[in-house]
Structure formats: C-alpha cells, structure tokens
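Selected chains only, in their assembly positions.
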Amino acid sequence: MIRIEQLSMDLPDFSLNNVDIHVREGEFFALLGPTGAGKTLILESVAGVGPVHSGRIFVDGAEITRLPPERRGVGIVYQDAGLFPHLNVEKNIAYGLRYQKKTEKKRLDWVKWLMERFGIAPLAGRSVENLSGGEKQRVALARALSVKPRVLLLDEPLSALDPAFREDLRNLLKELHSQLSLTCLMVTHDFSEALFLSQRAAVLNKGGVEQCGGVKDIFNRPASPFVAHFVGMKNVFPACGENGQVRVDCLNLSMPSNGRPEPKYAAVRPEHLLLLERKPVQDNQFGLFPAEIRGMVDYGIFCEVLLDYQDQTLVAAAAKSALMSMGLDAGAKVWVEIPQDRIHFF
Amino acid sequence: MPVKKEPFFWLTLSSAGIILAFILLPLVHVIAAPSMESLWETFNDKDVRKAIWLSISTSGLAAIISLVAGTPTAYLLARKEFPGKRLVESVVDLPIMIPHPIIGIAILSIAGRNHWFGRAIQSIGVEIMGTTTGIVTVLTFVGLPFYINTVKAGLESIPERLEKVSRSLGASQTQTFFRVVFPLAWRSMLAGLIMCCARAISEFGAIVIVAYHPMVAPVLIYERFTAYGLKYSQPVAVWLILVSLALFLGLRFITLPSASKAKTG
C-alpha cells in the first residue's frame, strides 16, 4: 500500500539515508526509534509536507513523490492534534469535506456519524482550545478520517496524553484499524504502543533502518544491541559459539547452541533477572552468581536495580515493596539468577 | 511586599517618572494650549481639512499597498528558510534607518528623466514630484517595513503544522491561506496596517522633498509655523495628534487581547 524506496534527505543537523519501508494494505505499521531518529520526517514526506531530497514514494502502486499534499489521499494526525483553533469541534471535522463531491446533507450526516463514532458528539459546538488532550486527539482522528484517506499517518498520537487517556485512545485506534481495515503508519518512541497496535514495525536509528519485521519478532528477537536496548533488553553482553555450544564469557555461562551457531551478543530483560537474598541450596544451578547492588533507580512503585558482577553491570527490575521486605539497598550483596530460557542470542 | 525598598528601586521609579513627564508634558501642552475657539476656527479652515484628509488618504493608500505587496513577502519570511534570508530581512528594515530627506531625494532621483525608471514611468504618465502619487510612494517606502515586520511576527506564531494538516485534508495552498492562515493572522495584519498608517501619517522629511504641494498635514503645520509662528501651527497640530492618537489607541486595542493571551498561555 505504502512503498518508500531509497528515501534520503540532508538537513543541516540531520540526514536520512536510503530508507526502504513497505506497508501492506490494511496493515498497522509502526516506525520506531528514539527522539531525533527522523521518524516524523518520513511521515511528512509520505504526506507531502516535508522535504524529500531523493527517493520515491508510492501509494497504491502509483508514485506520489511529486504530487502536492492535497492530492495524495493521505490523512495525518500529529502528537499535538494540530486542531484549527478558530473553528469549533464540528467545523474542524468538516474542514476537508468541502473538497469532496458530496451533497450538503450527506456531509452533515457523515460529520454527525463521525462525532458519534468518536464519542465527541456532545462537544460539537465547543471551542477546541478547552478540550482535554484525549478529546483533542479524537477530534484530530475524526477530522483525518473524514476525507476517507487511503492511508492514515499517526505521529506519536499517544505521547502527549496522560496515562489514563492514553489507554483509551490506544483501544480506539485498535478498534478503528480492524473495523475500517485502515492502512496505518504510526511513528512512536514507545515500544509497548507498537506491541499493542501494530503487526509489523521498523526500528530507526540515526537516519537508517536498524531492523524491520513482525513487531513481536523484534520484541523477542532483536537483531542488534541498539534494538535490544530499545525493546527493553537492557542487559547485553558479547557472546560466542563453538562446538555446538554458545558462551557468554563475561558471565561464565555456557549452554547448547540449539542451531544458532555464531551469536555475537546475548541479551536478557531486567525483569527476568531474579534477585535472591542468599545462595539457594542446590548449588550447581545454571546462571547463578553473587553481585553487589551499586544503586537503584526509582520509577514509583518499582525500581531498577544496578548490579556489579566482576567488571559487568547488570540491570534488574523489581517491585519496591519486594526490595524493601528483603531490606536491599545500595551496597548490599545479593545472588542473581538468570533463567536459561530467558537469554536471547543474536 | 514588606521587604524594605532599596535606593535602586527608587531610582527606577524616579527615572520612569522623569521619562513619562518628558514625553507627556510637551504633548499635553500642545493639545491644551490652543483655545476652543481657535480649534473650531482651524477645523473650519478648508486648507486644514484638505491637508488632514490628504494625510489620512495617502497613508491609508500606502497601508493598503503594503498589505497587497507586503503580505506574501511576510509569509515568505515567516515560513521559508533560504540562504540570504537575513540579508532580505535587513533590506526590508533599511527604510527605518535612512534619514528622511534622503528617502525623498532617493525617490526623486530615480523618478527623474536621467534614470531609465523615471523615463519609463513618465512615458506612461506617472509623475512623482509634487503629486499625490509621489506622496503615496514615499509613505509606502517608510511604512512598508512596519507592516511586514508586524505581519511576519504574527505569521510566525501560527504553527506551520496547521497548514500541513489543511493540505492533507484536500485544501490547496491558496485555499489553506484563506481558510487557516488568514483567520488566524488577520489581527496581526490589521495591527500591521495601523502601524504602517501611523508611521506614514507622521512622515514629514521625505514628503517635503518629493511634494511640498499638495500639502499633507505635517507640511501644512510646518508652513504655518514658519510663516505665522508657533501659535498658528498649534491648532492644526492638535487635529493631527487626535488622528494619530486614534490610530494608536486602535492599535493598542487590537494587540491587547493577543498580548494577554501570550501571557497566560
């Protein structure tokens, strides 16, 4: 449906190099990456409102690279909603209908239907300035869909919302996508959003695509240290393999390779590291070693625990109440266990 | 505020007082000096009314020309980045800094027969020296930077994103301008018109070179002053001040809401 070929651009403080992305019809595709990875630029180049220095963009098989934005049939929803401040909710939604071949009555019915569908009918006459973040995004979504775009572009649609509203809108997006069989391209820096909403994804880093594929696949099997960190596998160590065994030397781990003969890295999620107050009785357990707590980073109810083992730093995550009941704090000695099946080699 | 005041505080207060007095004292006096009778008499003076009307109409025309020619330029400067942009901005600011009689001389120089431009416009019957056309040209020259800078600032405060959304919804750039940009920028355009008008009405040095006749109000005031002295120029000045003040208050009134918005937002 959307095919981006060799897209490049050179801006004063950023460059995008030969990005290839293919979004299939009816697919929800996520463009992932840290802030400043060029995600929004790709989105705007598809919409025709950003610069393109080389490369080609196709929608529905037709090249649109040089088409003006109003003839692309592409809807866009920005992080800050981008509502027209001088128009009320209803007029914002009806804005694009003037350019559609429809009777006045059909237009009004369609806007009404949209407002009902998005649960914003009671706000119809309200100024958009005083809406909550969640309401603003609903209006923006309804407005983008009002002109029945072939493709919906979403630029971090959930980032600016409070956690409670975020879940709401996330569910709405999921519903819309399956009900209307929309083709969506969403930009986000939050992997959990992509995991919830999209089927496939591409991870961008420094203006290039780092990994592309099924979103669950990326989550479970990151292909590079950058992607591993990005999906939350914060413990990444060099690894090597020989004689049907894979080894993580710095942790003194060794196990059967299971047909992955040449790994370069091993990675584990923080929440998969188990912290134990004392050494368990069965001594010959796999992946068990003593470590010292260097520090804790408080994330509210839960903490990330930074651990020193020999020259290595490990990151574990645990509920604060569990840590308190164990009486653990910086400087304490603990035992760390890494379950064998939680280690990902790549 | 119960914390004791320092000498520094009293210094700022007294300097502000002196400055207010310095500005207000002469202006209040010039308004208060003429008797009602002489004001009325001046008002009935055909020459005075004609001059003030000429001032208003030429300034208004200059403002409208600035609107037509300046708005696209302001849009360009507010929206696009291009090499040499600062240079273009500098050129737009130039008329503010050039001594006023020189502006008149410069405009006269290229309107004369020894310049191709002068010959060109004269061949189609346009005369600059001593004509209303000349006055409007001069006033546009001095007022244009004020219009462009005001509108440019106004346009910069409108997120470009809104235009992008509008176009993705099917509006062309022209349609976007009239449905999104203009409704959000008309206030700053109006403020720009008034700024331009006010600057134009106050001009004297450039006009007196290009067109002593037909007489605009500042020239008339100058003539009355040189011919009959202070007392005879004051009543005319009062009327012109009132026009200026009306513009000034209009400007404050227009910019007030947006300024208070900027504070709370």
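Things worth noting here:
Each chain carries a letter (A and B) given by its place in the written order, and its residues are counted from 1.
Going forward, contacts are C-beta pairs under 8 Å (C-beta built on N, C-alpha and C of every residue); 3 or more make two chains touch, one makes a residue touch a chain.
Note that the coordinates shown come from a computational prediction; the quantities given were computed from them, not determined experimentally.
Summed over the full structure file, the protein chains occur with the copy numbers A x2, B x2.
What we mean here is this: only the chains that are shown with their structure count from here on.
Separation between the centroids of chain A and chain B, computed from CA atoms only, is 52 Å. The touching residues of chain B, when paired with chain A in their complex, are 159, 161-173, 179-180, 183-184.
Across the complex, chain A meets chain B through its residues 44, 47-49, 68-70, 72, 74-76, 78, 80, 82, 84-86, 95-96, 98-100, 143-144, 146-147, 149.
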